[in-house]
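Working notes for the structure below.
Only one protein chain is missing; all other protein chains are in place.
Residue numbering begins at 1 within each chain, and the chains themselves are lettered A, B, C, D, E, F, G, H and I in the order written.
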Amino acid sequence: MASDRYNDLDQLGQNNGLPQSPDEAVLERVKNPCPEPYMVRLVAPEFTSICPVTGQPDFAHLVVDYCPKDWIVESKAFKLFLGSFRNHGDFHEACTTGIGRRLVKEIEPTWLRIGGYWYPRGGIPIDVFYQHGKAPEGVWIPDQGVPPYRGRG
Amino acid sequence: MASDRYNDLDQLGQNNGLPQSPDEAVLERVKNPCPEPYMVRLVAPEFTSICPVTGQPDFAHLVVDYCPKDWIVESKAFKLFLGSFRNHGDFHEACTTGIGRRLVKEIEPTWLRIGGYWYPRGGIPIDVFYQHGKAPEGVWIPDQGVPPYRGRG
Amino acid sequence: MASDRYNDLDQLGQNNGLPQSPDEAVLERVKNPCPEPYMVRLVAPEFTSICPVTGQPDFAHLVVDYCPKDWIVESKAFKLFLGSFRNHGDFHEACTTGIGRRLVKEIEPTWLRIGGYWYPRGGIPIDVFYQHGKAPEGVWIPDQGVPPYRGRG
Amino acid sequence: MASDRYNDLDQLGQNNGLPQSPDEAVLERVKNPCPEPYMVRLVAPEFTSICPVTGQPDFAHLVVDYCPKDWIVESKAFKLFLGSFRNHGDFHEACTTGIGRRLVKEIEPTWLRIGGYWYPRGGIPIDVFYQHGKAPEGVWIPDQGVPPYRGRG
Amino acid sequence: MASDRYNDLDQLGQNNGLPQSPDEAVLERVKNPCPEPYMVRLVAPEFTSICPVTGQPDFAHLVVDYCPKDWIVESKAFKLFLGSFRNHGDFHEACTTGIGRRLVKEIEPTWLRIGGYWYPRGGIPIDVFYQHGKAPEGVWIPDQGVPPYRGRG
Amino acid sequence: MASDRYNDLDQLGQNNGLPQSPDEAVLERVKNPCPEPYMVRLVAPEFTSICPVTGQPDFAHLVVDYCPKDWIVESKAFKLFLGSFRNHGDFHEACTTGIGRRLVKEIEPTWLRIGGYWYPRGGIPIDVFYQHGKAPEGVWIPDQGVPPYRGRG
Amino acid sequence: MASDRYNDLDQLGQNNGLPQSPDEAVLERVKNPCPEPYMVRLVAPEFTSICPVTGQPDFAHLVVDYCPKDWIVESKAFKLFLGSFRNHGDFHEACTTGIGRRLVKEIEPTWLRIGGYWYPRGGIPIDVFYQHGKAPEGVWIPDQGVPPYRGRG
Amino acid sequence: MASDRYNDLDQLGQNNGLPQSPDEAVLERVKNPCPEPYMVRLVAPEFTSICPVTGQPDFAHLVVDYCPKDWIVESKAFKLFLGSFRNHGDFHEACTTGIGRRLVKEIEPTWLRIGGYWYPRGGIPIDVFYQHGKAPEGVWIPDQGVPPYRGRG
Amino acid sequence: MASDRYNDLDQLGQNNGLPQSPDEAVLERVKNPCPEPYMVRLVAPEFTSICPVTGQPDFAHLVVDYCPKDWIVESKAFKLFLGSFRNHGDFHEACTTGIGRRLVKEIEPTWLRIGGYWYPRGGIPIDVFYQHGKAPEGVWIPDQGVPPYRGRG
Partner (left out) sequence: MASDRYNDLDQLGQNNGLPQSPDEAVLERVKNPCPEPYMVRLVAPEFTSICPVTGQPDFAHLVVDYCPKDWIVESKAFKLFLGSFRNHGDFHEACTTGIGRRLVKEIEPTWLRIGGYWYPRGGIPIDVFYQHGKAPEGVWIPDQGVPPYRGRG
């Protein structure tokens, strides 16, 4: 039942360990199966990296939206790429925009954006919003709809 | 009380089994009862297909919006068409855009879009957003409003 | 305390039975009390009609928005008009657009739209969105905000 | 710590009874403390007036948005003004647009809008949306976000 | 880093197809790692079976709670077991209680319960609640908290 | 795939009109497939009857919970039974307890309860809660969890 | 279609003004239509009274639960009784328990409770919970489920 | 309209500054207006104190429940008492139980409890739950229902 | 693992007390790590200041959005700056726009906006919305999505 579009995937269906750093992670891609423009959304509520100043872990909920040109990202490779930030240290603004820019380089989409919704530190969360390129005319791009931080009560 | 607009429907009110594949499914249609442009939304929270690589079932919540020209889709036929993907294998991006394109071919709407909100695999859900054509001037098209995936807690 | 703007109303404050059909319902109207353009919303979560093919009852949540010109609809008359569909049979698309078009004819608003959010049949709800005319420049028109159907879980 | 901007306020910090009618209410105002354009929102979930035909109380949730020019409204005066409708009778459309127009006259804002979200009568709520003037270029005006009426269940 | 408690697992980390029927599914188990009583909850929002009368697919959201004695269920085996109902036909009441009783037989827990929250048919969902055995004194058993069906609006 | 437990059902899979009154409705039942005690929940968000004093339609969201002894109710028969109240007039308290008591008589459950959550009239909703019998020891009975009426805002 | 149980009602279906004070309000009652014990809930999100110290209006959301003995309260009379507090002044604790005790005296229920959920003053809302009598064995009494006050954000 | 029950209140309706510390705050009380047992809830979403180790401000959402014996707490005095913690330093556990114990001493209730829901520090909120005495037989005590902390996403 | 971008920070990782006033607070900044335009959001649900007329504390939930040019704000410095308003007195409109304008001066962003969502006083909350500059073409700016005030029920 599987088409040969998927023959080259080395990670899906395998039992892979985590890459040691973002640089070691391989972002495998699959041929885009649809000749018309459309949008793909990937949600990663399990992202974690390290604060470069204190060494403490940081946590974020990430949402990536993109319009494929020739390729779509393979979702297990995407998951392993995100996992490679587990022991990588940088500020919220640098991690979020860095992930967005790496995806732009590897997947070469027509358009891409990433929202990074970080857990609060000192009672104050930081959210980072980055986008690159221009969505093709007529593509439908819904809001990411992540609810804002509320504190308690 | 029923108008003769509905005389040709072979599936509504019948006890039909599922078609064996999307190709076997028949997408019956009904004459559009309204001379002015408007929009119709169909929501299918019970969609399931098969992963083409691992053979595991995939699940999605689908929302279809369209502006009818001469026809509206009959809802039971629509349901049986979706049910025909039960043992069909393809990636999320291919299934979602494929359903959208088949509807465009059969119903010949002025405009159509489909949102595919897939259950997470490996902790990461994929959403796919496709649209075709251009909505007539002055038609009202509300947001699909599906809440984003949150993980736990 | 009541102004004479309301002297002609035959149904408000009376104990009226339901009209037997939409054709028998009288859509009373009141002089528009405001000289500037604005918008009125009516929500009817208690709408029911009959399926023209199976004879089973259908249920919908309806939302009507309009900008009055010379008249506003009297709300009890509106309620009785909707009640007159109780034993009337037609498809979701025909009922929703039919109510919208009847209101346009009787109230002669500058602009009107209706959202029909129907209960699921066969697991699949149909929503219908119709609008007529063009809202006056500078009028404020909020989203109808009806949450989408979710299934279970 | 208080600036002399507030010296003229006769109602804030005092124990005032309710004005007997909207005409008797005094809408005190304070000098606008910010030289750049911005927007102010006031929410009043405790509004009540009288139905002019039946004499029964009506209830509404009101939201007022405006861009100040020279003045901002003092919030206790605003509260007393709304309280003065307690025994005043008029239709939902007349009350809502009347409050909006009175505020325009007294506060002379660049732009103002009011949303009146009325409790249901006969199962059907009426919402009224009014605005006046034109917001200055570059001002940020968020949605009022009041959730729609749902009925039961 | 893996302890030898997990050496016997044949399915976790493998690329398994779905078992053809519940009878063919193997419910692998792992030694209970905790000497004190406690409770485990498994949530399966992706369950589907076949209606035995009409041949149409049914969908459910399942929640299983149990107190382990000697064994805990391995979660991938549990997932494949549920997947084996994909082409199995029976009523909601029979499927739900059948899954509960099979788990009791294979895992031999001190206590187990299953909630089956089925998608509506004909506008009416059926929920089925089954439990077996008696929870050990002092075990903590939270509510399953699945929100009830609401229809539309 | 269908077992012969279901051979006697006259309504499921047929195209039935509505019974004219509750007395004419037939509450078909199916043999209970499970030898151990458990609980079944039926939710009906589409119930409507008539006010015996004013002739206006009333609407309710109904939830029925029961523990079967020898029988379970067939869900399409249950739906038609509820539909038979469409032109039946009685107070909220009488309709709700009447449905509960009729089910007790026909299905002979060990225990049954019904919650009737009625739409507001005059701004005030009435909810009615009835139960009969005693649930068998050890049966699990979750809360009905219908959210309370909130008015607006 | 109306039974003679309702012949004595003087207020339902009439166009009544508000009683001037709680003492003037008449709490009409109807014969209890059900011979078995059960519970009735009335929700009043439109309650308002006056603060006895400052003369400012207070607002509350009230929920009354009771088990009828010989009588049920007629809902329009209940609404007019609550409306009679419009110009009555007392503290939150006194109003809430006073309404509960008056209902106990007039309706003579087996058991009754009232929850008064008051709007905040000075940022702090007061809720008052009163009950009287003892619910009959085996009656089902769900939680009132009013969400707690949250402030902003 | 005010009864003489309220003659002794020195703070309500006055323009009071904040007490400098909890010891300086005066907890005025009012005679309990109801001869039967009942429960009162006070919600304070605006509480703030100082961390005794770092000097940083802490924030909490507090909920107090109690059954009055001879006295009820006056709500403005309660607000000023809470405000007196603004520059007071202690741990979450000490502040919450200290407020509860002070109220017990001043108001002499039959029973009292306090829930302290503190804003997260270092990503981890602390909630503190204290109660004193025993509620009178037959008093109704609803859950405090504060939603748990969720992090982001 | 920390880059030298962060070497100059004097407050992060230190145990700082609160600045005594906004004028004393130091708004440290970090070099913007991303060469492309993007947006940063800071949420502060723990803001408190003093009412300039009554001396009572005020509370707000603040959300700041900006597009960095050369600098991003360091989040601990931002937190200490907000904490410096603890004993500062001014109206809601002045505090909110004042914070926005100070950030514009110190961080020199391309564009900045602040939403101040204040806790209710007298039952009526005030929200203040300010923005400055013009967001670069192609930057993505999501809604702040703070839910509106609802009162009770």
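Throughout what follows, a residue touches a chain if its C-beta (ideal position, glycine included) is under 8 Å from a C-beta of that chain, and two chains touch if they have at least 3 such contacts.
If you're wondering where the values come from, they're calculated on a predicted model, not measured in any experiment.
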item	value
Among B:91, B:118 or B:140, residue touching the chain not depicted	B:118
Interface residues of subunit H (partner: the chain not displayed)	50, 52-55, 88-91, 93-94, 96-98, 101, 113, 115, 120-132, 134, 143-144, 146-152
For subunit A, the residues touching the chain missing from this view	15-18, 45-46, 48, 54-57, 59, 83, 86, 119
Interface with the unshown chain - residue positions in subunit B	45, 59-61, 117-123, 125, 146, 149, 151-153
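Here is the rule we use: only the chains that are shown with their structure count from here on.
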item	value
Turn needed to bring subunit D onto subunit G - CA fit, degrees, nearest 5	180
Pair joined by more contacting C-beta pairs (B-H or C-D)	C-D
Chain separated most widely from subunit E, comparing mean CA positions	D
Rounded Å distance, subunit G centre to subunit H centre (Cα mean)	27
Centre-of-Cα separation between subunit H and subunit E, whole angstrom	45
Contacts with 2+ other chains: residues of subunit G	13, 15, 45-46, 54-55, 59, 61, 119-123, 125, 143-144, 146, 149-151, 153
